[in-house]
Structure formats: structure tokens, C-alpha cells
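Structure record follows, encoded as C-alpha cells.
As you look at this complex, bear in mind that one protein chain is not there, while each of the others sits in place.
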Amino acid sequence: MDNKNSIFRFLIPSKGYNILFYLAIPIVIMALYLTFIWSPVERTMGEVQKIFYFHVGSAWNAFFAFFVVLVFSILYLVKRKRIYDIIAGVSAEIGVVFTAIVLATGPIWAHSAWNTWWTWEPRLTTTLILFFIYIAYIMIRNMEGEWQKKARLASVFGIIGFINVPIVFMAVRWWETNLHPVVLGDGNEQSGGGLEPSMLFTLLFTVATMTLVYFLFLRKGIYIEQLRLETSKLKAKWQEKEINREAS
Amino acid sequence: MRYFITPALLIALKDLYSEWRTRQVVVTMLIFSALVIVTFSFAFDPTRQAVEALIPGMIWVITVFAGILGLNRSFLSEQKQDQLHGMIVAPADPASIYLGKVIANYVFVFVVQAISIPLLLILFDFQVPGDYGWFLLILFLGTFGFICVGTLLSAVSIQSKSSEMLLPVLLFPLVTPIVIAAVEATRIVLAQDASISEAFSWMQLIVVYDLVFFVAGFLLFEYVLEV
């Protein structure tokens, strides 16, 4: 009976998820409207500038996702609850997706702004290294062996991977200033101070929307992981039953 | 202390003695670094102008790649008969095993550097301008940080069947700050018009990195070894 309950629990999406989901639909449409129709077209760069909203939104979310990995890695090492490990793992995967978006949109932006596909701009470079760090994190998670071992090792890596981020950023920034001091100044202007109020509003709105989407993904990812777990448990139970029946 | 420094030194000495007996790891690392030097000199025509730009990078390429060879081996020898467990019941604090391994791995890389870097400088006919002291300090700090992270991650990767492939993938992204900072600092102190003060901020960065990851390794190693 207990067992059945737990299956049904996972088959029905939770109320929280539904609320989040139906809230997300109008907000995403709103964000798209703000980005593509409402916000003004940038003077020098034109339509391409609109990619900026997604670029920044993804970057923020990637960092946030990896911060969640850090928090739940620590929690796992302290409490040893499987759910913490699942959350860390799902968050890392979403983070890698967002990082990939940043890395894909960055060159498009760079091409229009500076007429070059790739710049060793500190934020972009740090994101690239982040991408590699969390690919490595996912590789640890895909190691062979029992989940406790993988969770333990991944947690250790999730912690040192994140504390490495500010150091990487500092190193890349200093290194980059030595290489091309001019581009950095440009970059600063275009992503900060000189933003029109309507653009700033759109930016903030998109970032918030993407954060909401992050939580949707997270919830969905955890749900899928739990289903997978439940399936493998049922399988194991069924196998055991078969073995016992054959034995008797 | 009794359960901490002593076991660490014993483990380090044990590794050094074992290496002295077999000479497997360091010799392989040395041959590898010699090959790197030769390959580089074919790949980049070492005219006087290029050499100055090339040397700092080569020093750290040798350190990092030869270091990875050694790190891959570091815990392999403790796995065949579960010797790590033998140390834990002995009883040694996991952090002291980490410390012992860091010391041993550092010494291996140091030996490789002590031979291959002079060789590199001679083959490329490069005079270190000014003070050796700063250069050696940067070498020490950078290598130490690399070994700190490397030892921790080597203990992580060894728990996978494909540990040789996993270690570089885990290690390289994490040591980028060290590689950047160490190469830049080395470039500054090896330049003809070396002005040491420019290298200070890089060295600070390396010191911060060393401290952060030494402490992290110290605290997290017990979770890596746990069963």
C-alpha cells in the first residue's frame, strides 16, 4: 500500500508545479513581447542587440544554477539525503544548457559589436571555463558505481568547481586587460551604464522570466529523476520476486 | 599532530622511497618533458625573438603535462591492495594522507622541473635576466597550487575505471587560473626589462588560489576517501 502511494505521488504533477507552469506561459509571452516589439531597436547594432537580453538572462541563470549546485553539494555532504544529490545534478545540467546558450549568443553579439566571432572577454571566457568545469561535473556523475559514491565525489567537485569561479574571473580579467585593454572598456559600456530605461526594464523582466523558467526546468528535472528512480526500484523488486518464485 | 604530521611525512617518505626503488614515474615524466621540449623546438622556430615569448609557456606546459602523468599514478599504487584503507586503519587522518600525497607529488614534479627547465634554457640558449629568486618563487607557488588541486582530483578520478582519461578533464578547467597567472608572472620576471612589481598581483592571485585549494583539499579529502 505504502509502495502504491509513492507511485501515485510521482505520477501526478504537484500543485506547485502546475501553478508555476500556468504562471510561466503569460510571463514568457510578455517577455517575448517586451524584447521583440516593445523595447526600442538599438541605434548602432540594430536588431541583433535583442539577443543581449537572452544572453544576459542565460548567463545569470547559469551562475545561479551552479550556485544551487554548490549549496546542494554541501547539503548532501552534511545530510546525505538523495534528494539533495538529485537537485544538484539536475541544476548542473540546466546550468550547462544555459552556459551553452551564453556561448552561442556571445559570438553573435561579438560579431556585430566588434566584428569578430570570439573575444577573450573576461565574462565570456569565464563562462567557457565554467562550461568545461560542469561538463566534468556531469562526467563524474556518469561514472560507474553506486549512487552514493558518485554523489559524494560529485559534491566535492561541485564545491571546488564553484569556489574556483571568482578566481578564474579575476585571472582572465587581468590577463585580458594586458592583452587588449580597449575592448574591455567597450564591453563594459555596452552591458552596463549606458542602457535606456525601457531596455533596462526589458532586461530585468527577461532575467526574471528566465529564472522562473529555470525553476520550472528544475522541478521537471527532479520529477523525471524521481520517476526514473521509482522505475528502477520497481524493477529490482520485481526481479527479486521472480527469483524467489523460481527458488521456491 | 601525532595522528597528522607524522603519518603525512611517513606516507610522503614511503612514496619517495618507493619511487627511488622503481624510478618509474619520474623517469617517465622526464622523458616526456624532454620530448615536449624537442617537439616545441620543431613546432616553433626558436629565433631569439620568439624564445622570450615561448619559454614561460613551455615551462608551464611541461609542469602541467608531466605533472598529470605523475598524478595519474599517485593513487594507482594505493589501489591494488587497498593500501589507502590500510592507512586509514593505521590510523591516519584522511587530511594527513592528502598532505603526504601533496608532498610526494610536489617532490616528483620538482625533480622534473630541476632537470628539464635548465635543459630547456640551455637548448634554447636563454639567459635568465636578473634575479633567479623571483622566478623560483613563482615556480614554487604555481606548482604547489597545481599539485594541491591535482592530488585531490586524482583521488576523485581514481575511483573511475577510466581514471587516466577523467583526470585531465577534471583538472584542466580548474587549474586555468594557475596556468594563466603563472605563465604571466613567469613572462614578467623573465623579460629583459623585468619589473618585478608587475608580477606581484599575479603572485597574489596564485597565493590566494594555493590557500583556497589547499584548505579545500584538506577539508574535502575525507569525503573523497570515504566508503
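Each chain gets a letter, A and B, in the order it is written, and its residues are counted from 1.
Methods note: a contact is a pair of C-beta atoms (placed from the backbone, for glycine too) under 8 Å apart; a residue touches a chain by one contact, two chains touch by 3 or more.
Keep this in mind: contacts and distances are computed from a predicted model.
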One chain of this complex is missing from the view, so tell me which of "Sarcosine oxidase subunit alpha family protein", "Rieske (2Fe-2S) protein", "Hydrogenase maturation factor HypA" or "Heme exporter protein A" is its UniProt name.
"Heme exporter protein A"
Hey, which of A:118, A:147 or A:201 is the one touching the hidden chain?
A:147
Contact residues on chain B toward the hidden chain run 2-3, 6-7, 10, 14, 17-18, 21-22, 77, 80-83, 85-93, 222, 226-227
Considering the whole complex, not just the chains shown, which residues of chain A touch the missing one?
146-148, 232-233, 236, 247-248
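Following the convention adopted for this analysis, only the chains that are shown with their structure count from here on.
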Between chain A and chain B, centroid-to-centroid distance (C-alpha), Å:
32
Give every residue of chain B touching chain A within the complex, in rising order.
149, 152-153, 156, 159-161, 166, 169-170, 172-174, 176-177, 180-181, 184, 201-202, 205, 208-209, 212-213, 216, 220, 223-224, 226
Enumerate the contact residues on chain A facing chain B in the complex.
77, 129, 132-133, 135-136, 139-140, 143-145, 149, 152-153, 155-157, 159-161, 163-164, 167-168, 170-172, 174-175, 178
